[in-house]
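The complex is shown incomplete by one protein chain, all other protein chains being positioned as in the whole.
Now for chain A:
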Amino acid sequence: DREKKRRKNSRRKEASSSADREKELQPRHKKTERSRRRSAKNEQETKRSKRDEEGRGDDEENANEDEEVRPESLSPEELEKLKEAVDEKKKLIQSLRGKPWLMKKKLVTLRESQEFVEKYEGALGKGKGRKLYAYKVMMTKASRQWISLDTNVSSIYCHFGSSVASYFIFLRWMYGINMILFGLTFGLVMVPEALMGRPYGTIPRKTVPRAEEASAMDFAVLWDFKGYAQYSVLFYGYYNNQRAVGWLKFRMPLSYFLVGVGTVAYSYMVVIRTMARNANESGIGDDNSFNFSWKTFTSWDYLIGNPETADNKFASITTSFKEAILEEQESRKDDNIHLTRFLRVLANFLVLCCLAGSGYLIYFVVRRSQKFTLDGLENHTWWERNEVNMVMSLLGMFCPMLFDVISTLENYHPRVALQWQLGRIFALFLGNLYTFIIALMDEINLKREEEKIVKFNITTWEASLYNGTVSGNFTAPPVTIHPADVPRGPCWETMVGQEFVRLIISDTMTTYITLLIGDFLRAVLVRFLNYCWCWDLEAGFPSYSEFDVSGNVLGLIFNQGMIWMGAFYAPCLPALNVLRLHVSMYLQCWAVMCCNVPQERVFKASGSNNFYMAMLLVILFLSTLPAIYTIVTIPPSFDCGPFSGKNRMFDVIQETLESDFPAWFSKVFSYASNPGLVLPFILLMVLAIYYLQSTSKSYKQANVELKKKLQMVIYKLV
């Protein structure tokens, strides 16, 4: 490994010397803007390539380091301090890009920090669980490289600024979460049932009914997720309620229930952990003092590597100065506040009208679709059958544009206007979603009514079956009937799962089609019609579209909400979502680079990260509510799913506790779930939350006072 080190050092020296040589050559020519930018990009690339090199070599180092620091010689406090120093250096490396330093200083600092991290990271891991630590480091680095979106994201950052890049980072993070959810549902629910459960066709619930068999393989039926798709591991109805399956004695219903609960718990944990991490880095926050100084010295984005973006940024900085001057003037003038207030009230009224209109339209369409199902779905065209999904997707796409246009009446600061916009889109999506859910509840109730009738019919049918053979004898030979001929009970859980899957698919299709038409086709038309059109299509009317960050982020969040809502009833949903996100990542990346232009108002998305996380948390809460409600109140169908035959779905936990665990465990559990113990525990948690909240408030206060002192000191110095 000494050889390896020498090789790596020589590689590093080569890279740095090439960078130095480039830097020397550049001043020879006249340093125009473009060449300066090019050199910055080259240095950035060499820095990135250096980091990749270090990354690839790092895990070897971690595994084979035998020299330099002996951790046994350090005391535990020094070890702690060393660990802190290593973490700090790592953070510095990550945040180095955004710092407004000279390129030379950045390179030097990067080199020093990387050397430091290399030297001591492995050493730290040596003391305790070194192998695990090294493995963890290698896995994070491998996962970074595997999702090769990293290079795409950095070029997007370069061209479009931080707000668009933040969307893709958010998308990538969401993809990671969905992979874990997919792993859970696939590995613990779908695969055991497929491998160890009874195969297709053995019991009634796993077979396509005789009446539907003829059309079960049609594409149209499969696209609606009926036919063979319905009677498969993709949906709730296929699962058998046998307590233990296979030679492993795998507890299928328990696993189904726990995976359902576990996905929600994992999602909560991840979201809150990310929020806490973001809150640490969330920065100082803009105060209104020294507004123009901040703008003058900190407006430029040093990562821009593209002339068009630089022009745009220049124009937007000029515009922001003009706006700030105007704002100062207006804040001093302060006239016509009545007109402004009236216009704002008017705008809110129009938005409310639009929301009410969209809510009513969805309600109307849902009622119509219920009427259609009563008539029998075969009599209606495809459009009529998929009306609900289409209307929801279309409204979700068009109403935000209308809100955007209405908000120009209000004359707010752009950041405030964006928050209002996000709030309104949020209300729209929430209204649509909950109308959809209420409609679903109606259908569930219908199915449960049907269930009673079907139960009665089945008993009469069974009686008629035995009637023909028995004539007074008690020992009747069991009649063998093909599972496809057995009359079925209705399965509201599968129906719910199917509705969600169809909604997600129609939403995805609408997004992609809008992307293709609204962005790609528009770009093609603008580019090629421009040669023979009377006005400049690029600068004037259609022009290229901008990337709508807020709309896309909200769409992503709401799609995830729908996944969380439906994942219990359709275990295929996380898999579908993983596929969808995968395609979305690459498609949208390509579309952004190919068809979009940088936004005019390139403002920082600094505080928005936590805002999106907060919205995700709210959606998580709101979308798990209906699922939890249905689990707790509605009895499961008697004829399908892993909980058939039970009174409530969570009875499976009780059953497991009684049969699988020793007797004392269930006694302990019953003591622990005593309200007398639970209530004080909840009280204690509330007190702990209050205490933590007050300490964090006092820390913030201390921060603000320190900042003020710092300002005063600087003021005195200057």
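Note that a residue touches a chain if its C-beta (ideal position, glycine included) is under 8 Å from a C-beta of that chain, and two chains touch if they have at least 3 such contacts; residues count from 1.
The rule we apply is simple: contacts and distances are computed from a predicted model.
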From "catechol O-methyltransferase", "DNA-directed RNA polymerases I and III subunit RPAC2", "Nicotinamide-nucleotide adenylyltransferase" or "GOLD domain-containing protein", the hidden chain's UniProt protein name: "catechol O-methyltransferase"
The one residue from A:L394, A:C589 or A:I628 touching the chain left out of view is A:L394
Of the candidates A:W173, A:F541, A:F661 or A:F681, the residue in contact with the absent chain is A:F541
For a quick check of understanding: of A:L79, A:L343, A:L361 or A:I653, which residue touches the chain that isn't displayed? A:L361
Residues on chain A facing the left-out chain by the touch rule are 315, 354, 358, 361, 364-365, 368, 381, 383-384, 387, 390-391, 394-395, 398-399, 401-402, 404-406, 530, 534-541
